[in-house]
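Below is one structure, written out as structure tokens; the observations come after it.
In this view, the complex is presented without one of its protein chains, the others remaining in place.
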Amino acid sequence: MSGAGQALGSLNGLDGLGRADAPALRVDPRAMIVTTFLFIAVVSSFDKYDLLGLLPLVLYPVSLMALGRVSFRRIARRLLVASPFAVMIGIFNPVFDGRIIAELGPLAVSGGWISFASILVKFLLTVSAALLLVEICGFDAVCFGLGKMGVPRVLVSQLLFLKRYIHVAADEAARMVRAHALRSFRRRGMSFRVFGSLCGQLLLRSLDRAQRIYNAMISRGFSGRIHLLRERSVRGGDILFASLWIGFFLLVRLYNIPLWIGTLVLGSLA
Amino acid sequence: MSHHIVELKNLEFAYADGTPALRGVSFRIVHGESVGLVGANGAGKSTLLLHLNGCLFPVGGTVQVGDYPLTRKNVDDVRRRVGMVFQDPDDQLFMPRVFDDVAFGPLNLGLPRDEVESRVHGALRQVGADHLAERPPYKISGGEKRAAAIATVLSMSPDILVMDEPSSGLDPLSRRQLIELLRRFRHTKIIATHDLDLVLDVCERTIVLNGGRVAADGPTAEIFRDEALLMANHLEKPLRMQPLAGC
Partner (left out) sequence: MHMADALISPAVGGTMWAVTAGLTAYSAKKIGADLNERIVPLMGVLGAFVFAAQMINFTIPATGSSGHLGGGMILAMLLGPHAAFLTMASVLAVQALFFADGGLLALGCNIFNLGFFPCFVAYPFLCRRIVGANPSAGRILAGAMLSSIVALQLGAFAVVLETVASGISELPFTTFALLMQPIHLAIGVVEGLVTAAVITFVWSARPEVLHVAPGREAGRLPMKKVLVGLVAIAVLTGGVLSWFASTHPDGLEWSMLRTAGTEELSGHGSAAHAALAGIQEKIALLPDYGFRATPGGSGAGSREGESWPDINAGRSVAGIVGGGLTLLLAGVVGIVLRRAGQAGRSRPTPER
């Protein structure tokens, strides 16, 4: 939960790289959403000891980062911030599962360590896939895509509104915190009582803003429904994109490719 | 053209908490007039403007816009004629892209797609903001936001432009550009502001509000010459009308 707090800086990157004007990778958000969900489903369907079989799936985020020209650091920074929960829960696996299931010469590896490692790999894969969805398509496009896929309009417009006003609210909060910090000379954070009234103040301002936005909306004929002029049809390329990746996911799911490569290489060396 | 008039008769309004904000305001504005609405903070300017397109309804008195007295029944007709530009562009630009914001009104009017697009581009061109169409509103400058906010109402082809503090928060250059823009518009204009220099440039008539009442109403030049009146209403003579030291 602390991710949001620490990631204030990444608010600026909120709409990702997928601007309408110059996306590096042009995929319909619907194709991207479907591919992302299937990827995540396939990743999490791997057995907890099947660390090896999981590895080829790394190709997906890696190629998306390359094709979409998303910098590795941009993703890595946010992965780091978010990792604690998965690590915290996963670290218990070696404690509770000490059964030796692999041996490397003198080194015996317990199932717990392997399943812990596979939790971490799964975490990296699934979370980077989610981040890349937004980085590549842009948040707005993802919302429109969801709308076309049947997500209720209220939720779609709610997501768009939320994103629109995150900056405004965060700015207001930052100004209030700064004003408070300037007047309180103890550096030890904010007392509980001050937080209550500061948050209350922030909430009152938000309520006022909602009223003013509502005024601006009805002034321009709003009557409960937000219309959007944005059409994009799914093209052959989008279907190809999704099918190729899904095919790859299934292939990896069905065959342990790394084991096959390893056996092949060792066999030819011998 | 009589149907472009704005007429307030004895308008009264109090907020839910009992604050009386307007205590009997009357005036009449005819087609093509540009009117500056000035007064101290809390004089009731914003409250008055909110009555001009039915964001608020009078507690007493009447509001008439064109042929329509403002009632809950014909509020839609009133809103179509009155283009309201609010004080904070962040309240007015609530959509993902500037384009969507400018298209918001026309789409609500139920116009066909082509018509909407041509209106959007027309409105953006009028305020010199074609290049902003694809940008998200929180990533453009204060002056650009103001221009975009004005475009969002121009796209609805209103007869009357109503603006609340249009020059607040603008740097001198953006402010100058705004004034030039406003001078070009042929619409009937009602502009609430503290910026008396802007009024001097744009409006030939001025209404002074004080404590929810009209304190003065007349030609701008005349009102701004009356220092006692300005003082009594917490206003200051426009810089341009003040005698410069050494001149």
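So that you can tell them apart, the chains are marked A and B in the order they are listed, and the count of residues begins at 1 in each.
The definition used in the following text is that a contact is a pair of C-beta atoms (placed from the backbone, for glycine too) under 8 Å apart; a residue touches a chain by one contact, two chains touch by 3 or more.
Keep in mind that this is a model prediction, so the values were computed, not measured.
Please note the rule applied: only the chains that are shown with their structure count from here on.
Engineer: How many angstrom lie between the CA centroids of subunit A and subunit B, rounded to a whole number?
Structural biologist: 43
Engineer: What part of subunit A is in contact with subunit B in the complex they form?
Structural biologist: 15, 19-21, 140, 160-161, 163-165, 167-168, 209, 212-213, 215-223, 226-230
Engineer: Note which residues of subunit B are touching subunit A in the complex, please.
Structural biologist: The contact residues of subunit B facing subunit A are 50, 53-55, 76, 79-80, 82, 84, 86, 88, 90-92, 94-97, 99-100, 103-105, 107-109, 113, 116-117, 134, 136-138, 152-153, 156.
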